[in-house]
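The other protein chains are all here in position, but one chain of the complex has been omitted.
Let's turn to chain A:
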Amino acid sequence: MRLEKCWFCSSTVYPGHGIQFVRNDAKIFRFCRSKCHKNFKMKRNPRKVKWTKAYRRLHGKDMTQDSTFEFERKRNRPERYDRNLAEDVLKAIPKIDKIRVRREEKHHKNRMKGNKAKLLKEAARELEQGINLVKPPSVLQKDPSLTLPQIKVLVPQQQTEENRPMEE
């Protein structure tokens, strides 16, 4: 029994699931669900569809180079059954899985590094531009004590506190 990979999205195709298309040159295309099959029939390129693994790999969204990827592979030769080996493999699987998950988390964290500062900056700019949506300029002119001075004091300090006037 083999767990094949989907041609389109690279997810695992378990027995009894998905559909298989054999082209007239005997090439086999396996699909994990009708979504992938339909996308194939529309002649879409998996490298250009954002939710596929191929896209995510190509654009640095997922980890690419790692030693944990060397274990799972298609083995086109029969292996003689060895009880000790099978036991060792079963023991190693959860360990390797744990290591891979940890490395993937690290990769994700690394990728998202500069994001928080960027988000804060964008939020601050939006607040500055859209402050009139919360308080019309005429109100601000009449009673400057409402929000404007509060912001002026808060800007040089912490940027997170700037969001307060929006919550009102």
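The rule is simple: a contact is a pair of C-beta atoms (placed from the backbone, for glycine too) under 8 Å apart; a residue touches a chain by one contact, two chains touch by 3 or more; residues count from 1.
The rule is simple: contacts and distances are computed from a predicted model.
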| item | value |
| --- | --- |
| Undepicted complex member, UniProt protein name, chosen from "tRNA (adenine(58)-N(1))-methyltransferase catalytic subunit TRM61", "C2H2-type domain-containing protein", "Ras-related protein Rab7" or "Mitochondrial fission 1 protein" | "C2H2-type domain-containing protein" |
| Residue, one of A:Asn76, A:Asn115 or A:Ser138, that touches the chain absent here | A:Asn76 |
| Touching the absent chain when the full complex is considered, from A:Arg47, A:Lys106, A:Arg125 or A:Lys142 | A:Arg47 |
| On chain A, residues whose C-beta touches the chain left out of the figure | 5-12, 23, 25, 27-30, 43, 45-47, 52-54, 56-57, 68-77 |
